[in-house]
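With one protein chain withheld, the remaining protein chains of the complex are depicted in position.
Letters A, B and C mark the chains as written, and numbering starts fresh at 1 in each.
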Amino acid sequence: MTSIALFTLTTTDPGDLGPLRTVLADKGCAPEDIVAVIGKTEGNGCVNDFSRGLSAAVWEPRLPAGAVTVFSGGTEGVLSPHVNLFVRDERDHPGFDRGLVAAAGRTRVLQPHEIGREAQLDAVTETVGTLRAELGVSPGDIHLVVVKCPLLTSDKIAEIRSRGEVPVCTDTYESMARSRAASALGVAAALGECDRPRALRALAGAEPVHSARASTSAGAELADCHIMLIAESAAVSNPLRAVHGSMADALDLAAVTALLDRIRAQGGAVRQIFAKAEADPSGTVRGLRHTMSTDSDLHSTRHARAAVGGLLSALKGDGAVYVSGGAEHQGPPGGGSIAIIYELPRPDEDGMP
Amino acid sequence: MTSIALFTLTTTDPGDLGPLRTVLADKGCAPEDIVAVIGKTEGNGCVNDFSRGLSAAVWEPRLPAGAVTVFSGGTEGVLSPHVNLFVRDERDHPGFDRGLVAAAGRTRVLQPHEIGREAQLDAVTETVGTLRAELGVSPGDIHLVVVKCPLLTSDKIAEIRSRGEVPVCTDTYESMARSRAASALGVAAALGECDRPRALRALAGAEPVHSARASTSAGAELADCHIMLIAESAAVSNPLRAVHGSMADALDLAAVTALLDRIRAQGGAVRQIFAKAEADPSGTVRGLRHTMSTDSDLHSTRHARAAVGGLLSALKGDGAVYVSGGAEHQGPPGGGSIAIIYELPRPDEDGMP
Amino acid sequence: MTSIALFTLTTTDPGDLGPLRTVLADKGCAPEDIVAVIGKTEGNGCVNDFSRGLSAAVWEPRLPAGAVTVFSGGTEGVLSPHVNLFVRDERDHPGFDRGLVAAAGRTRVLQPHEIGREAQLDAVTETVGTLRAELGVSPGDIHLVVVKCPLLTSDKIAEIRSRGEVPVCTDTYESMARSRAASALGVAAALGECDRPRALRALAGAEPVHSARASTSAGAELADCHIMLIAESAAVSNPLRAVHGSMADALDLAAVTALLDRIRAQGGAVRQIFAKAEADPSGTVRGLRHTMSTDSDLHSTRHARAAVGGLLSALKGDGAVYVSGGAEHQGPPGGGSIAIIYELPRPDEDGMP
Partner (left out) sequence: MTSIALFTLTTTDPGDLGPLRTVLADKGCAPEDIVAVIGKTEGNGCVNDFSRGLSAAVWEPRLPAGAVTVFSGGTEGVLSPHVNLFVRDERDHPGFDRGLVAAAGRTRVLQPHEIGREAQLDAVTETVGTLRAELGVSPGDIHLVVVKCPLLTSDKIAEIRSRGEVPVCTDTYESMARSRAASALGVAAALGECDRPRALRALAGAEPVHSARASTSAGAELADCHIMLIAESAAVSNPLRAVHGSMADALDLAAVTALLDRIRAQGGAVRQIFAKAEADPSGTVRGLRHTMSTDSDLHSTRHARAAVGGLLSALKGDGAVYVSGGAEHQGPPGGGSIAIIYELPRPDEDGMP
């Protein structure tokens, strides 16, 4: 179990390692303390988003063996490209009776034909279970599970066919949705939000199941799944805490306000928001037609990130918010899971924690 | 001076005349009562947005001679395509000592080489002045001036050159910004927000001038400027009122909340929000880098509409909000003008207006 | 059976009726002589292409009852927006023993759940059969069958679901491919290129069947299918002729050259090329990877039109070529059907036909 600190730092471009220099030089961290780098990069967030690949190429050689990267493309609108560095925090934080912990790991490499299917779901469930055990927390203590998972390119589809297998779908953009869905349902099963048979039925489109804590995104830059868990634990002490919930739709200001109110009631300061967003599959939001799913110039995930990012950035007060598009089984249809990490005031500042 | 009612109705596509049928059949309006149709259509809002042209082609033959259309393209994110019908309201509204009035008109046809230049600025100033005189209101009574103005296509640029003239710019997308700027400064001069010499210096980039009441957008589907004024007048009585202001940047929730608080303090219900939005020309929002101006796949106006639309739709509670992209001289740089039309409760419902 | 003349005229924008004025005023045609308007408009050629809708809105009220319009969006690269007007030609053309004839018609309105399915295939087969009978030609005389067919929007998908039906697919862009496929196989069955059971198996993905004469495209602007047939007939005499074939892939210069050589051997002059193009579904062209199917910013049909349009325009010598994207069952996978209309020299010019 690893007590963590969080550093959110903007980048000048996807190849910018400035944030790494900052935490090593100014924050007193060592490279081996880095648990995970969860970043927003400025590509289209879709199949041919090489901003993710560029970030992975420059960051991964500099991270310790167990650490993972998750780069989520798409900083539409006011969103600002940034990285969230989750770093082991061995400092003493007197007065806190608990704190945030994190663990990171990878599934096995998935074969192309496994993407978006039961095999991926199971691999995610297994790794989430392992990481939870490492942290020594119960499922209820977990606020956020971030997963980066593979997608199908034309090459992978050809490879599947050459083996006589059938790909989960033949549209490369759609494969991202299938992969996100399998990962999200793997998380849901691991956290007990549903059992495995129900997760499988949901993957087949036969059940409405969602996780309020999964945040999954897909990319061409990896072949396994990268996973990070965030939980609260009484075994550590630090000032970080988290809350989570779901937005019912992209206009669900009330859900966000309710979470922020809980934070403010504790005197907490918002450190980061992790939200999923998607175009409502009904074609409408609160009964009014949206055009995200009929816009052939701009994929719906880009629309959704821009809109929900506009709202959450205004609420946070800056654009360095982690909003990821495509929320299959992550929050209700048309909505999305949301987790907020916040920092409590130091007890010695006001006499009580 | 025309007392007005406002009907905001969604459309099924840019060629949908359902809203016209609704106001004629269900609302008891006559075609000759229509003053203006101010709509959001679902194109890209840029040079080749033919959704605007389609809407103009189906609506204009059905409107009375003096009415104008303003179709603003771009319903990114949660924005919902809709029309705002401003219709003469001759009903009796006892208990109201004032009300909203509207007037609409057109400038002369602008020659292509005049677009984005002094001639356009002056034409707008003149027409706004004429419309204000028609309404019999003072500049301070005016809350909103919506302008639709022409842009430069490749054909128009070639035509300018064939006459030995020089176009204001040679990039067709940039010509939209130049045209919006000239129109906005024409409004500013007409409303006394600045004098004409200062407006001209601003057009040349030498002065920071903006109007908090101008909302201008450009399109290839017209050659003159269509203009609508909204004002409050004590010469009519109806339950509609308006407030206006500026967002300092795309995250300026406080500015919007302040306007909404003024409305709520009067017991008013929001009927429509008219907002301008743009990518901050500094390349940052509140000090953090945005990517709207370096995204070569998606023009900055699309980004800006999506983000500010996400915020304002959540605040309004639905996506039928009029957010228009490209706010040159309409609110401060990176921000935008905003006007909210609201409806007061009927005095007989609670005993007082 | 209608002897036809062909006028190919460029447009200044999708709402431009200049070509209509030209044929009526300069070419001596009467409005009732127009059989079909087959145009390329400058939208994205995808779901939200309102350039097609704008063209349909301005042209259709001006055409005789039996005429059809087919507007195919997408003039990427050097392609030039234009219309091909097929007009009844009652002039005397001495010395020609045969000529081109055309017929046009519509299927019944298709219900949304029928799109991309057997019902659409059968409706197209039936109408093509009726039109062929009208022309009095055999299937082998037919060189080109142009079909415009509907697609699924978010609204239509919602409508299907509200009736308890299942749409052929839920991605609006993919629905265009499904609709094109059903239309193309309907043509193939009607022309005897395959029998109906085989066409149905092909629609289900179980058989490789294609028509070398079908050119089908989908749009949101119609609910039935518009169909035009071009054939050669000995019952009329005019200088127009046609050849058709298939490009095996987007680089198949040899196939085009072979057709052009046949035309040149007769002293003919190319009047228009009608070609289909698509991204090779294998992800490669002649063994080398292409990126058309992994580009999430730009749909593959836009890529394909631009590339094949670049080749065919250079061969024709100008960009007013009809290249349509998405060639499901129209030519072999990755290739496309191609028909060229040409004009023979007047016999009295060189003493022989």
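Convention: a contact is a pair of C-beta atoms (placed from the backbone, for glycine too) under 8 Å apart; a residue touches a chain by one contact, two chains touch by 3 or more.
Note that this is a predicted model, so its numbers are computed, not measured.
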Considering the whole complex, which of C:23, C:56 or C:79 touches the chain not shown? C:79
In the whole complex, not just what's shown, which of C:39, C:309 or C:326 touches the removed chain? C:309
Which of these touches the unseen chain: A:57, A:166, A:206 or A:235? A:57
Hidden partner chain, touching residue among C:99, C:319 or C:332: C:319
Against the chain that's been left off, what residues of chain B make contact? List them. 44, 46-49, 153-155, 157-158, 170-174, 220, 281-284, 289-291, 293-297, 299
It is residues of chain A that touch the chain not shown, namely 12-15, 42-43, 48-51, 53-54, 57-58, 153, 155, 220-221, 297
Kindly note down the residues of chain C that lie in touch with the hidden chain. 10, 12, 42, 44, 75-82, 250-253, 285-292, 294-295, 297-298, 302-304, 306-311, 313-315, 317-320
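Going forward, only the chains that are shown with their structure count from here on.
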By CA centroids, point me to the most central chain in this structure. B
Just how much do you need to spin chain A so its Cα atoms sit on those of chain C, in degrees to the nearest 5? 180
Per the C-alpha means, the centres of chain A and chain C lie apart by a whole-Å value of 46
Which residues does chain B have that touch at least 2 chains other than itself? 12, 42, 297
